[in-house]
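Below is one structure. I have some questions about it.
What you see is the complex with one protein chain gone and the rest in place.
Presenting chain A:
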Amino acid sequence: MTEEVLGGLAPTQLSGAAQGELMDLCEQQFAQLEKLQNEIILCESDFSDSPQEQSVNRLIATEAELKQWLSTEPELLAENSEVLLRAGKAEMLKLCSELEMVFSCSEAKRDKLRETKVCEEKWLEDKTQVLSAAMNHVERLKMEKEKLSEQSVLKDTKMKIEKMKAYEESLMDCLGDILEKHIPHPQNGASGYKKTKNASTEPEEDLISLGEILEQLMNKVLETPHDPYVTIDNTFWPPYVEMLLRYGIAVRHQENNFKIRLETFC
């Protein structure tokens, strides 16, 4: 090993003495190497060749190597200061380049960690915002819960029911007004028409108004939802029935022509 390290260093600028010393060292090493080589070739290997014994071989060899390392004395390099300077310089340069590599590597790692840190911080901020929003929500719900008592809920519901009732009332009033204004009672409205055009037919006395027809239809739907049909009798003025059917407010029974029901508006 020493031979190779020094061999690689042997420069031309060295003084003759130093070069000579190095060459001597190299030659000593090489002679040693050759001697060992011959010993190896000549000696009988006591290792068995079967692969099963490999671990035994390995153990023996490792133990031998360990013994060798323990007994080895560290050898000094050449004593010439010139050589030492060269070797030291080369070693230093090598160390420097290695350290530079370590440095750039750790720098890259640091930059990456920095990036990660920024990412993580952003993430943390997001999560904190979410947390605070959730906490606010919880707080608000808690306050509402404290405010709400059973009675207040009841009162609230009652008020809503009242409101709905009033709305319904107003709707019914509105409907009544419209009916009264635009669709008069058949007996009053139709009497003049009938007198002039068709006096032969007897005007039926017990006709009901459109409002009443609608009321009957609506009541029937609400009372017996399974059978919402109303039978048409002679109190229904046929033009009104026709009108209801034509504008899609009422529907005739599929099998019985004399039955109608309110269209399902929903």
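Just a few scattered comments:
Just so it is clear, a residue touches a chain if its C-beta (ideal position, glycine included) is under 8 Å from a C-beta of that chain, and two chains touch if they have at least 3 such contacts; residues count from 1.
We adopt the following convention: contacts and distances are computed from a predicted model.
For the chain that does not appear here, its UniProt entry gives the protein name "Centromere protein M", which is one of "Pyruvate dehydrogenase E1 component subunit alpha", "Centromere protein M", "Large ribosomal subunit protein mL46" or "CCZ1/INTU/HSP4 first Longin domain-containing protein". Contact with the undisplayed chain is limited, among A:55, A:71, A:151 or A:254, to A:55.
Among the residues A:17, A:33 or A:119, only A:33 touches the chain that is left out of the figure. Of the listed positions A:65, A:121, A:162 or A:227, the one in contact with the omitted chain in the full complex is A:65. Remark: the residues of chain A touching the chain excluded from display are 1, 4-5, 7-8, 33-34, 37, 40-41, 45, 47-49, 51-55, 57-58, 61-62, 65.
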